[in-house]
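The complex is shown incomplete by one protein chain, all other protein chains being positioned as in the whole.
== chain A ==
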Amino acid sequence: MSDPLRPNAVRPIRGAALVVLRRDRWALAGALCIALLALLAVGADVLTAITGQDPYTYRIEALDPATGAPAGALGGVSGTHWFGVEPLTGRDLFAIVAHGARTSFLIGLAATAVSVLLGVVLGAAAGYLGGALDRLVTWTADVLLGFPYLVFMIALGAVAPAEVPRPLLLIVVIGFFGWPSMARIVRAQTLTLRARGFVSAARSLGAGPVHVFRHELLPNLWGPIIVVATLSIPGKIGLEAALSFLGVGIPPPTPSWGRTISSAIDWVGTDPMFLVFPGAALFLATWAFNVLGDGLRDALDPRTAR
């Protein structure tokens, strides 16, 4: 049980989320879609074990020996290969998509966590403490928002030593470039909260900045934080896919949607299904987080709440 004397942010937000899922069909569809993809990612090993597949083993026997394309219709879709197989290697495409979901979700969520942590701490500190810190944070956020981060990430991906694990590098870099939008919103919200009586009440009792942040500001910030975080996840999943597409993301043989899409481009004329499955998975993931985020914003933001 939680401490009864702590401000409770969970209840109103959970309430709003339930209202969203009951009233907003699109948000519900998004949430279900996320749940399905999450199940796919978490249960990737179990699901692929059903047909005895994995994303690494080459299966030349599933290919047409003359062309190297998958044998059979629709890119080799069959009872053993649900999504067909990869051309030239014969690896199971379902296994690649399922394990790719794992990569995408891991990087998308972890990078979002990094952005949220940095954005909330810096935004709240800038808004509450003001002064030089505020100017520094606002200025840095402006610079980062205008920074050509894709070029920077490609360059960084090329020069980073091989000992640094790629997923970690991606999480840190994508997360780092994501904090300014969160910080801006948190700062603006903090500025309005700071003028409210209950913050003055706590300060007049001798509460320090950390206490005010934890007990007065944070419970009132959760709404916008959750909305902005949800809306920024698809961007981060897309960014990881883009970097993998460009060859500076997750290195082979670890499955990644972006890299599979990249190789599928060459086969789009002969084996379009090779592009359709990972492409659809990427599309569904970004779409689902977007509609859910929109629904949450409508419910939590008093200006759009119905």
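Basically, a contact is a pair of C-beta atoms (placed from the backbone, for glycine too) under 8 Å apart; a residue touches a chain by one contact, two chains touch by 3 or more; residues count from 1.
Just so we're on the same page, contacts and distances are computed from a predicted model.
Not every chain of the complex appears here, and the one that does not is recorded in UniProt as "Peptide/nickel transport system ATP-binding protein", selected from "3-oxoacid CoA-transferase subunit A", "Peptide/nickel transport system ATP-binding protein", "Monosaccharide ABC transporter membrane protein (CUT2 family)" or "Glycine oxidase".
Only one of A:Tyr58, A:Phe147 or A:Phe198 touches the chain withheld from this view, namely A:Phe198.
Checked against the full complex, the one of A:Pro161, A:Gly208 or A:Gly269 touching the unshown chain is A:Gly208. Residues 4-9, 12, 196-198, 200-208, 211, 215-216, 219-220 are the ones on chain A that touch the missing chain.
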